[in-house]
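One structure is given below, encoded as structure tokens.
For this depiction, one protein chain was excluded, whereas all remaining protein chains were kept in their positions.
Here is chain A:
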Amino acid sequence: MLIVLCAHFIVAMLAPILFSRWGRAAFYVLAAVPAASFVWLLAQYGNVYSDSAPSPTLDIPWVPALDLNLTFRMDQLSWLMSLLVLGVGALVLAYCTRYFKSADAGLGGFGAQLLAFAGTMFGLVTADNLILLFVFWELTTVLSYLLIGYARTRIAARRAALQALIVTTFGGLAMLVGLIMVGEGAGTYSISGVLAKAPELVAAQGTPGRVLDIGIALILVGAVTKSALLPFHFWLPGAMAAPTPVSAYLHAAAMVKAGIYLVARLAPGFSGTEYWQVLITVLGLATMLLGGWRALRQHDLKLILAYGTVSQLGFIMTVVGLGSREAALAGMAMVLAHGLFKATLFLVVGIIDHQSGTRDIRELSGVFRSAPKLGVVALIGAASMAGLPPLAGFVAKESVFAAFEANARYGSAGHMIGVAVLAVMVLGSILTFAYSARFMWGGFASKPSGMGLAAATPFKPVGWLFLGAPALLSALTLAYGLYPPVVEAWIAPYSALFPADDPHGLHLALWHGFTLPLALSGVVVAGGLGLFLVRGRFEALQGKLRTGIDFERGYRQLIVVLDQVAIWVTGRTQRGSLFFYLAVILATAIASVGAVLVWTEPSWTAQKYFVDPGSPFQVIAGIAMLVGAFGAAGAKRRFMAVLMVSVTGYGMALIFALQGAPDLALTQMLVETIILVAFVLALRSLPPGLAERGAGEHKVLRAILGTAFGALMVVVGIVAMGSRIATPVSLSLPKMAYEGGGGLNVVNVTLVDIRVWDTFGEISVLAIAATGVASLIFVRGRGQRLARAETVAPGSIGRVGEPGRVPSPVVELAKRFAVVPANPWLVAGRTLAPERRSVIFEVVTRLVFHSIIVLSIYLLLAGHNGTGGGFAGGLVAGLALTIRYLAGGRFELAEATRVSAGTLLGVGLAAAALTGIAPLFFGGEVFQSAILTFDLPVFGHVKFVTSTLFDIGVYLVVVGLVIDVLRSLGSEIDQHEENGIGAITMIEDDEPLEVAR
């Protein structure tokens, strides 16, 4: 079974290659897969129908915890359905070789989908797990969507595909809920298991019984949508936008039978549940009448068949769902018969369309004369559909009548209901006969030329290969009708699962003697013939009787309402205002967390203090921070606000230092400094004032939100810390750091060893942010092309004196300084304009640069045991480069760092990643560190921990980030400034230009 299933999917995946090589002939290769599977299936007959051996099963655990297993079971019902699925699948695929042209677009994908569909359908009918069944169920929905929408350029195809998808997915979701209710209620998701438990489940009273009833009803909703029953039937005629082979397979023989299959599968156990009979009988019969009625109004041959299918599906559903032995036999006989004749007829329509270019019965004329062989094939199919002897349709329909006669006579539902059901079925069958006749007449008859047509539609001759598939199907229809005992033997074990109504039993046969079913068949033929003969008047009557109830329009109205609601909701929530979004989020946070705080009445027992006895000066730092924060809120000038925020930052550093966190203090200090520089560099082009349009909006609301949130956080902090009862995990960290990580600095070892994954994620973010910074400023690349200082004339960079600036005497004086083409202190100091240079700064830079770099390397290496580490070291190195840039300009920076920041980031990340991966090769775990001790000539005894390599990676990433910041916000903006790109040219307003005339 698994091989059959996999073969379908594997060949489907290869299909595009096959098609590109062999063109449409590749359909034969595809057809070989279900054909071979069909042969395999026939060979399985002995196993499946053996009295002694259990049905062949296959069980592969998938998610055992959810009771979700790949369980397949080939019992008699599955075998019967597989026969239809694989047989018709093979024939339809073979038929496609003649239907399509090799040049048709997307044929490979189409073939793949069609073959995958055959495999999915096979999986669906053999699955023995409710969830697995659902998976295949939804796969058929998706594949059907793709197949209906094959003609991607036609709006009708796309729309029909989407409609079918939405309707059947809706049913599928209802079904999923139902499946879970049933599965949970039964305690197993195995279908055979659920069915075995069915008697006790159905007998259950109270809540479990209700759950089962509703669950089954929801499953039926899925079946009803899939099999296009009222009120969801409209998607099936819509789906006729699919290529005709798809309609023949999906919408006649296979997919729409999935709903029937599901009902047939569950009927032995659950046909007695509360809503079953009502849902199935009422919807089934109503659908039968509606489909037949509508079929008589269609002019497109395919639509006649589509509405006929809707009608037949309702009919079959009613029969299969009845739950008696006779009905089960008759129902499955009908499924087979319908599959045979409806596929035949669809394929015939495909041939007519292909040869004449239309399916409109008002345009077709004289086709029988042009293609008599085709006509005979169609006649067999249509006669079987109409229920004429000696064909399959007749045998099946007779048995249905007999089954319902028995049900009316002996069944539990009572005579009246039984007779009424039978009467409706006869009425439906009369309609069926009439549209069968309409199909034959419309498609093949020579019509009078009064309709403005030429005597015969141009019709190309039909080749045998094209006709082969429908001819074979019609031959089977005939064989089935002539010798039905074979089919009965296939169905008998399944129908034996039901209790018998009729004490005499029921058999499939052409001739039962003069019985009521025969009489009913006579009524059907007579009535149908009569209806066909008055077809003109009947159409007119239909035109008058239009009720205005149109389910498809209802569906579209529903979608419109959905659109309206969506737009309304979007319009209310997506206001496009960041303030609005943030305010909603914050207010929600305040309200929900506040409510929880009030609700749970937390304890306030924590020991509270204002002044930490260990570091009383924190209070002063805190006050400084408050000043900075308020200053930042009130500042009117851009750089004043920045400086004020920096005050809080440096205050933080002080608090860190006083709290016993030297690493943090150091890092905070360095970061704060670099940020300050970056701020000034980035925002130097912007106007100095912060007062912009709309600056003071919602002041009160903002203040309220801010205060409330701040207060909330204070309370949350107190409560959270007060609720702590366990000892901190970090008490074991120092020992772990020393013994496991081989370092004394607990914070550093935590970063590079204990919580190294965290840090690895962090440096990845740094690399991304660095790339983002460079991309935003450079737009293309990250400024890797570093110009050398030799290429620049001395004193040419950054000449002050653009128009619009007030010349200050100091600058004027400085401009008169000599420009010397020598580099006394810095490599590229001479490139700067004299008024930009500072000798003292250059000298100091010259003196401290290398010392700072050495310090940074020291911090990096010493960090494992003392204050420092990769972050601090990298930031110090970055600071050294910042000084170089500030003192010597962008050429100085380029001379100082001849590598691309991207290279540094990449090497850093690679070093970190390698440190992670390398232990795997030594049998360790990812990021496991090792301590190596060895002796070096000068350094003596060295203890080296491999996590230091990770720290080097961190160092490189941080340096890369700082370089990116300097090159982007420094060098590149310098260049913008000099080219006048970033110069201040205030535009008064940003109103749309078309308004300002």
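We adopt the following convention: a contact is a pair of C-beta atoms (placed from the backbone, for glycine too) under 8 Å apart; a residue touches a chain by one contact, two chains touch by 3 or more; residues count from 1.
Please note the rule applied: contacts and distances are computed from a predicted model.
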item: Omitted chain (choose from "Fumarate reductase iron-sulfur subunit", "Na(+)/H(+) antiporter subunit C", "ABC transporter ATP-binding protein" or "Peptide/nickel transport system permease protein") - UniProt protein name; value: "Na(+)/H(+) antiporter subunit C"
item: Selected residue (touches chain absent from view) among A:149, A:243 or A:443; value: A:243
item: Contacting the left-out chain in the complete assembly, out of A:574, A:903 or A:933; value: A:574
item: Of A:611, A:813, A:847 or A:930, the one touching the omitted chain in the full complex; value: A:611
item: Absent-chain contact - pick from A:396, A:770, A:789 or A:896; value: A:770
item: Option from A:138, A:274 or A:360 whose C-beta touches the chain left out; value: A:360
